[in-house]
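Before I ask anything, let me first share the structure, which is written out below as structure tokens.
Note that this complex is displayed minus one protein chain, with the remaining chains in position.
Chain nomenclature is as follows: A and B, assigned in order of appearance, with residue numbering initiated at 1 for each chain independently.
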Amino acid sequence: MAIILDHVSHIYEKDTEMAAFALKDVCLTIPDGQFIGLIGHTGSGKSTLVQHLNGLLAPTGGHIYFNGRDIHEDGFDKKELRSKVGLVFQYPEHQLFEVDVFTDVCFGPKNLGLSVKETQLRAFEALRQVGFPEDYFYQSPFDLSGGQKRRVAIAGVLAMKPDVLVLDEPTAGLDPKGRDEILDRIAALKEETGITVVLVSHSMEDIARYVDRIIVMNRGSVLFDDIPKAVFAHYRELESVGLAAPQVTYIMQALREKGLAVRTDATTLEEAQREILRALGRDGK
Amino acid sequence: MGIIQASKLVFEYIRRDEEGNAEGITRAVDEVDLDVKQGEFVAILGHNGSGKSTLAKHINAILYPTEGTVLVDGKDTRDEAHIWEIRQKAGMVFQNPDNQIIGQVVEEDVGFGPENMGVPTKEIWERVEESLKAVGMYEFRKHSPNKLSGGQKQRVSIAGVIAMHPKCIILDEPTAMLDPNGRKEVIRAVRALNQVEHVTILLITHYMEEVIYADRVIVMDQGRVVMQGIPREIFSRVEKLKELRLDVPQVTMLAHELKKKGISLPDGILTTQELAQALMQ
Partner (left out) sequence: MLRDITLGQYYQTESLIHRLDPRVKLVGTIVYIISLFTFQHFSGFAVAALFLAVMIRLSRVPFRYMVKGMKAILFLLLLTVVFNLFLTPGEPLVQIWKLTITREGVRLSVFMAVRLTFLIIGSSLMTLTTTPNNLTDGMEKLMNPLKKVRVPVHEIAMMMSIALRFIPILMEETDKIMKAQIARGADFESGNLLRKAKAMVPLLVPLFISAFRRANDLAMAMEARCYQGGEGRTKMKPLQYKKRDYLAYAVLLIYLVTLAAVRIAEGMI
């Protein structure tokens, strides 16, 4: 059970003078149950990449396999694929359209041809998973706050019961608390169901905090693909492609330069704190 | 006297249900006093729905106070006779870069404000040139806005406001829809305007990194001003900020946690270098 990208390339406006590589010879394996962070500056190909995962875009070169089958071979059920690989676009609340929240979340499962009962069960479950308050189930989605709308939109995808959940900047435009709430929900969901999560984000701090593998895209190619510590150790290369490491990594570097004997590979607040306390000889003794 | 003066400003609106019946009254801004001096850089922080954007719209006379007054350069915003003068003096940049660019070519968009003000053609061109240069977008003057990045679009929007020769610029979450690089570009342009051209800046945001350089930070919650001070003072109150659905930069957070563990550090550390320095002493 995995998604495999085998030498995938994608050229926009192929056969015209404006042809441009959006993806260039990308090889990746996304096994079950990982929490993956996908980073890259705007235009690096991450959005194009995620749209390949559920077959919205077809590669102009290479193959994509889902559970061993080429998703673009004849007779492959794309609808089934889209229910298994759930994709939450940026600002997903812009797709809400139904008269009330619950009906909107039912849209996905209904399209899969499920029974009314199963559809409603799933919608209910999905709204619970995103922590949406039951009191507002029959409200118009357009009357909700930005953060609540976002939850409804994510529930709309979760209701399809995907094995892989891809989120393109799920926290864009939210305030700090709203951002943490959404990410904590996703992390909890991952714990609870063992679903694979691919998180596209511009916040290195968020990425470092949640994921166990980072894929860095640059100019349509994979630049790094490793555990967070290993990726952020390349912070100078990351800077050269318009990215950065989490702020704590820089703090550790600065301390090291000033002569404090700390390891510089901390990527989260907790790690940094532990490491500084240790170096200062204050680790809880 | 301050360029922007709000006293006991209250803004209320009537909530309606689906049939349009009044359900109740929401007080979006609640007795806010504000005094911004010429040349000051003031940042307003607050979570979504804290009333900060509603406050901003009062300064440009898009909204009018229910109670209290707002004076811009000494003129009451409720006085119809001064409305265009106020809008020229207090320029506004909004959140969504796509929804505020009117022109099809960068330079035409920047010229839109001066055209509306009846500025002579020759002077419009001069203003457009200097404004685009001030935000570093002059080389893109012939481009279509659709082909620009988010940060570039916002810089064009800022140029469009500068071309009106305002005394102050209000930026209503100008970076909320941008990526980190776009955010940096915009903040850099805003700081340059403040430092080089001495334009008064009122920056509304929920990104803490962006307010570090402000002369003064105002924190809003439920329509009220709940904290006010220089960035360092504000940042030293980590727990209070968290309560207000806000965040502090990772370095400030780390310093705060280390302090809790008994390491002696000064309050309100803002930069990596500061923390390193303080820890090594």
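Everything that follows uses one rule, which is that a residue touches a chain if its C-beta (ideal position, glycine included) is under 8 Å from a C-beta of that chain, and two chains touch if they have at least 3 such contacts.
Quick caveat, the model's predicted, so the values are computed rather than measured.
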Worksheet, complete the sentence: Answer key for B:102, B:230 or B:280 versus the chain not shown reads B:102
Item to complete: Touching the absent chain in the whole complex: find that residue among A:94, A:128, A:258 or A:282.
Response: A:94
Worksheet item: With respect to the chain omitted from the figure, which of A:11, A:112, A:187 or A:260 is a touching residue?
Response: A:112
Fill in: Residue of A:26, A:101 or A:160 in touch with the missing chain, whole complex considered
A:160
Worksheet item: So that we can see where the missing chain sits, which residues of subunit B does it touch?
Response: 60, 62, 84, 87-88, 91-92, 94, 96, 98-105, 107-108, 111-121, 124-125, 128, 142, 144, 146, 160-161, 164
Worksheet, complete the sentence: Interface residues of subunit A toward the undisplayed chain are 51, 54, 56, 79, 82-83, 86-87, 89, 92, 94-97, 107-108, 110-112, 142, 156-157, 160
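We take it that only the chains that are shown with their structure count from here on.
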Worksheet item: Using CA atom averages as chain centres, what separation in Å is found between subunit A and subunit B?
Response: 30
Item to complete: Would you mind writing out the residues of subunit A in touch with subunit B in their complex?
Response: 41-43, 140, 145-147, 172-178, 180, 202-203, 205, 242, 244, 246-248, 250-251, 254-255, 257-260, 269, 272-273, 276-277, 280, 282
Item to complete: Give every residue of subunit B touching subunit A within the complex, in rising order.
Response: 18, 47-49, 149-150, 176-177, 179-182, 206, 208, 245-247, 249-251, 253-254, 257-258, 261-263, 272-273, 275-277, 279-280
